[in-house]
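What follows is an incomplete set of chains from the complex, kept in their original frame.
Letters A, B and C mark the chains as written, and numbering starts fresh at 1 in each.
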Amino acid sequence: ADFGACLITKTDTNPFFVKMKEGATAKAEELGITLKSYAGKIDGDHEAQVTAIETCIADGAKGILITPADTSSIVSSVQKARDAGLLVIALDTPLEPIDAADATFATDNFIAGELIGKWAAASLGDEAANAKIAMLDLAVSQPTVGVLRDQGFMQGFGIDLKDPKKWGDEDDPRIVGHDVTAGNEEGGRKAMENLLAKDPFINVVYTINEPAAAGAYEALKALGREKEVLIVSVDGGCPGVANVADGVIGATSQQYPLLMASKGIEAIKAWADTGAKPEVTPGKDFFDTGVKLITDQPVDGVESIDSKAGAELCWG
Amino acid sequence: MTQQPVLQGRGLVKKFGKVTALQGCDFELYPGEVLAVIGDNGAGKSVMIKTLSGALQPDHGEVLLDGKPVHFNTPLEAQYAGIATVYQTLAMSPALSIADNMFMGRELRKPGWRGKYLRQLDKPAMEKFSREKLTELGLMTIQNIKQAVETLSGGQRQGIAVARAAAFGSKVIILDEPTAALGVKESRRVLELIKDVRARGIPIVLISHNMPHVFEVADRIHIHRLGRRLCVVKPGEHTMSDAVAMMTGAMEPPGETQAA
Amino acid sequence: MSDTGTANQNSSNQSYEDVLKDAATTVAEFEEDESFSRKLQNWLHSTPSAVPMFVLLAAILVFGLILGSKFFSPFAMTLILQQVMIVGITASAQTLVILTAGIDLSVGAIMVFSSVIMGQFTFRYGIPAEISVAIGLGAGALMGFINGVLVAYVKLPPFIVTLGTWQIFLAANFLYSANETIRAQEIEEQAPTLQLFGESFRIGGAVFTYGAVAMIVIVVLLAYVLSNTAWGRHVYAVGDDQEAAELSGVKVKNTLIQVYTLSGLICAFAGWALIGRIGSVSPTSGQNANIEAITAVVIGGVSLFGGRGSILGALAGGLIVGVFSLGLRMIGTDPQWTYLLIGALIIFAVTVDQWIRKGTA
């Protein structure tokens, strides 16, 4: 069976998606599928994804794997693709509603956040009540991944979320403030500095991803406070896991993009061959590729693996 | 002369930051005359005519048209009142055509619904009119009326600016150094044009540094010095030497000759 | 010699001019000897708007040859139109502003904020969609008006004004929307008017959305206004030489304010079309709209210094980028290579344009 498929990621500059693409390409080659990849210019660029979906339809592809840049904005286009007879699988981020795609292979980002929140609270023990927390988010436009992880962290830490659909409306005094990082080192450092200038005694730092965590660490290091602060993050990329081993990051929630990608390609193949659609994880409305907490300081009540085990599973 | 001036300025003052360009300047233009304005570089001649034609607003003083005070906030308002000006900088849009430039700000629309509802320009009419004006004034040989102004020589451009003023100035025509960049032949034609326009009864203000030209066409000469009118003289009553001497400060002006 | 001070001023003062009556009146003629490339250049030189059309046809041809019927189909061709719609509309607005020697960095922000206003007024306040659309259009025009006032009255450089308002409008958009997306399904059920421009009709294999048609209507209308009305000529005159325009009787301030307001209105219209295109109302849309609109305009041969260029050129510029992107995507080019090639395309297209306009090789 020689046919085409598409992979549409949020960007092609974030290592997460670069690895996802590598995984998908390898699997596609193995199964004899021609894979074409598309991406937005920046995270949140859903218009480029719409254009990419249209191209796939015009191109006569059999199926699309997509990491939605906006959970609801591309639903209409996805519908168009399905109407045109393509199998559409959401990866990494579910669509809203989730059944807008034929299937979803994703991490539960809220749970990813919750895990690191729980870990941070448990690590601090009684001190958690007096914690001073910096929240380093993605962008002022508050994309959903960022909101889910941020709010998941708070839930895990035991903070009242108020509206779970946005960050910044909480009134828990333990939160020093939110700032945005663009998900890279530069932004992470600046945001950390800003919040440190506001309150130099911050001792817990939530970060949207590992590059932002690395940047935050540099800011703390410049002050000589890097040993006194817990940094938590999400992703589980190889540099991130290495940073856990080096003590830069206390704990991170690892995701499995390669698994999402290869599962996705397999599903398209199966559908093209037999017309069968993939199963979902029992009890959920999507296939959970799972998320594992990686830390070298495990705490009771939160399941985790150490950085050595994490390094074997890491993706970049 | 007990006539009422067509265009008049009284006590005009204009400053640019620290520079005083006009310092209580008076000005009168009478019906049917050619009034020359002479003065050193930087004396304030151009600024004066700009305040008279709405291109600049005076800080103090007033402008009167037919004896009635007027406030021109833009050159367009002065144009509506019949004052057409050729500025020293010519005021042409280089990328636009000759016809576009001739009619800038006073375009003709197609007759009927196309003009009224679609606001469509009557390009053929404007081109025809422009060609006529240029031919009629014999000013120069323009090959193509749709040509962009930037493709013309400096002299041709000055000619078009003069033709535009002559065509639309129903009450007053002001020319600020219209022949500065022109050759002998081209200058001569502008002087002839000035005489033609006067013959039609329209008064003209001519700013020039060329004394023979000034003494050839002017009925009266407004001598400008240090931001104000020093005096007004008549070519028949004073020599070129006198005029130059007064304008450069080498000679005192005559007594009360202003209302000459 | 010539103290002619006491002259009688009715005779000529400088009699050496008397000979002028015999002066030559013919226009100079020079022989021509030109190569073919020089002739082609001269022809294109006299019709510069043909240049982007040329490039566009060439691009379609090249991709058609590579990709065959997949690309050369009515479906793919009309798909390009759909994909270019938003860029085409915002580029029209941008062209207006650039023709006045300005630049509008806020087009994307106005577009997305207006679309959010249309959506939120409908869903948050329960106002009928038609009225919400009108309010959204009004809001876009108001944002443009603010730009216009700052440019025309406060006399700030357009680049700076719109650099500032871009951030202001965009932040206001996020704050006002609370970053919430209104889902396509809800809009479809409750306020289909918002999605009007996403609807389509077919002619054979070709799929035309109302949005693509609207884009073409806007471009044609503006092309008419710019070249056939006094206002259009004034827009060019203002961009060509603002002071000259003022002195020759153009209401420069009014024209500028009208241009920016109209630009805002058109961007708001693009915001409405955007809802049709993506189905939903999302405050994160349009992040690349600025750069894409400017790219279309410059590839279309509109001069950033004002006064030169046409709206049809800008549309062609948008289509060139659209053809390129779709073509490269269908070939399967890696996205980064596509960006790289589009960067090269910008430089190449403008180099060709420059070569033609110069008239000298």
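One rule holds in what follows: a residue touches a chain if its C-beta (ideal position, glycine included) is under 8 Å from a C-beta of that chain, and two chains touch if they have at least 3 such contacts.
In this text, all values refer to a predicted model and were calculated from it rather than measured experimentally.
Participant: What would the formula be if every copy in the file were counted?
Facilitator: Counting every chain copy in the structure file gives A x1, B x2, C x2.
By our rule, only the chains that are shown with their structure count from here on.
Participant: Connecting every touching chain pair, does the picture come out as line, ring, star, complete or other?
Facilitator: line
Participant: Could you find the chain whose CA centre sits the greatest distance from that of subunit A?
Facilitator: Farthest from subunit A by mean C-alpha position: B.
Participant: Need the central chain here, defined by C-alpha centroid distance to the all-chain C-alpha centroid.
Facilitator: Ranked by how close its C-alpha centre lies to the overall one, first comes C.
Participant: At what distance in angstrom does the C-alpha mean of subunit B lie from that of subunit A?
Facilitator: 72
Participant: How far is the middle of subunit A from the middle of subunit C, if each middle is the mean of its Cα atoms, in Å?
Facilitator: 38
Participant: Send over the residues of subunit A in touch with two or more other chains.
Facilitator: Not one residue in subunit A touches at least two other chains.
Participant: Quick one: in the complex, what on subunit A touches subunit C?
Facilitator: Those in contact with subunit C are residues 12, 34, 36-39, 41-42, 44-48, 50-52, 54-55, 58-60, 70-77, 96-97, 140-143, 147, 165-166.
Participant: Any idea which subunit C residues touch subunit A in the complex?
Facilitator: Within the complex, subunit C touches subunit A at residues 70, 73, 75-76, 79, 82-83, 86, 171, 174, 178-185, 198, 277-280, 282-288, 325-326, 329-330, 332, 334-336, 339.
Participant: Inside the complex, what are the residues of subunit B that reach subunit C?
Facilitator: Listed in rising order, the residues are 55, 74-76, 79, 85, 87, 89-96, 100-101, 104-107, 109, 118-121, 123, 141, 143, 164, 184-185, 188, 212-213, 215-218, 235-236, 238-243.
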